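Note that this complex is displayed minus one protein chain, with the remaining chains in position.
Up next is chain A:
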Amino acid sequence: MTVIPLKQPSTLQQDVIRLEGIVKGFGGAQALAGASLVVRRGTIHGLVGQNGAGKSTLIKLLAGLHQPDGGRIEIEGQAFDRLTPHLAEELGIHFIHQDRLLVPTFTVGEALFLGREPRIAGTPFLDRRLMQRRAAEILNDYFGVRLPNTALIGDLSTAEKQIVQITRALLNQPKVLVFDEPTAALVRREADILFRLIRRLRDEGVTIIYISHYLNEIEQLCDHVTVLRNGQDVASSPISETSAAAIARLMVERDIQDMFPKPVVALGDEILKVEQLSAPGKYEDVSFTLRRGEVLGLTGLLGSGAKELVRTLFGLEKPASGRIDIGGRPAHLSNPTQATGRNVALVPEDRRRHGIALDLSVKENTSLSSLDRFTRFGFLDRKSEQREVDALIARLQVKASGRDALLRTLSGGNQQKVAIAKWLSRHSEVYLLDEPTVGVDIGSKVEIYTLIGELAARGAGVIVLSSDLPELIGITDRILVFFRGRVVREFASSEATADRVLAESTGSPEGQRHVG
């Protein structure tokens, strides 16, 4: 039940991949700070960690897409300073990417053989018949799938596309196959078939690296698991000696207990009420209330429905049934204009694309959505605009050279403050904050937390969607956990712990858990 810390000596020849003490930085940020990954031949090796733990960086290093700043790479006992995509392929390491990289207008055969097309002997022409026959053989042998010869990739289901993608990798007779979140778009039954295939590949001698957020999958499928946190491997052990709950705890533990300044706010009237809201395929039967002065946390994996719910509350998606009341009156939010009309504000995750205009100034970004407040007789009242912007800059402690500084020149944290300021200037009452501290340095994070507390203190209702669980627990009053479209658990933040929330959101609730 205990996870063994990594530094154990390992049997040498058996290891296909040895990455040791890998260091990699991007700009100022250290993505990997001495991470190690040792994968034994013929095993399914799980790689887990929260967003930003360094999983994808480590995998891209293995694919030769990034070069390490330091550390040792050893493949099949052979040491390398760096890998290139070509070299990785020659070594037999292949990748099943999250995005299905297949040309929609190609037939299955064409998509499978693109880049190494068979030719009719003695001619420069494609051997389409051979491509189709081989495609049919492989698909049938490994998956028991029969697709019509004329089927185009664009006509296939997500699961079928995934099969084609895996088959492409199998054509290379890989030694190591890396799966990056392969079940994210699959339904249960399809995932089970995938697992059987992965086990079969392992039994045929292929070494598998399996990356997933779903800890129950890791527990069910993998032989061995490595946990990454803050760019380092914090544990690596056989799966039989650990559990989903123990892994969850390792993933979220923090070296430093961050400060979460959460002011005590007396709760006021109900400002938002959601009743039995459903959007098939996205979320089902969601009900909750939000009071003035309250900070409500939402969390869930990608596709859990939490993000879609937030988008619905801003009128970006339509629910199929259910009811939304804002300030005691029913709200019909079929577009963002109606949402802002009811004083709902959204600070989106991808602020560079949706939240702010990079090439406009701090002033323009701040006052853009409330220009009518600064307009007299159809003209902008520059003075009152500037006064308000200056006041906001000072209040939010936006670090910029002045109100005319372009947003592009600001740090991520300060851009985010401007994205929030934009709504403050409108006097919004319900704030929806989607991953408010993604890509924000630690100092600005604390300032944003303070700001969220202030919003609540001023009588607004705040909903924070975040996958950073310690943060979520630290700044909210309550937390709703989404899993596969449903609210599976509500926590009072004061009683929640990150590993319990994570266990709920990854579908391995604490019933089976015995944390020592």
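Note that a contact is a pair of C-beta atoms (placed from the backbone, for glycine too) under 8 Å apart; a residue touches a chain by one contact, two chains touch by 3 or more; residues count from 1.
Assume contacts and distances are computed from a predicted model.
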| item | value |
| --- | --- |
| Name of the absent chain as recorded in UniProt (options "ABC transporter permease", "ABC-type multidrug transport system ATPase subunit", "Heme exporter protein C" or "1-acyl-sn-glycerol-3-phosphate acyltransferases") | "ABC transporter permease" |
| Touching residue (missing chain; options A:110, A:284 or A:435) | A:110 |
| Full-complex contact with the absent chain, from A:73, A:102 or A:135 | A:102 |
| Touching the absent chain when the full complex is considered, from A:15, A:76, A:190 or A:223 | A:190 |
| Per the touch definition above, residue among A:140, A:287, A:397 or A:494 touching the missing chain | A:140 |
| Footprint left on chain A by the chain that the document does not show | 85-86, 89, 97, 99, 101-106, 110-111, 114-115, 117, 119, 124-126, 140-147, 152, 154-155, 157, 159-160, 163, 187, 189-190, 193, 196-197, 200 |
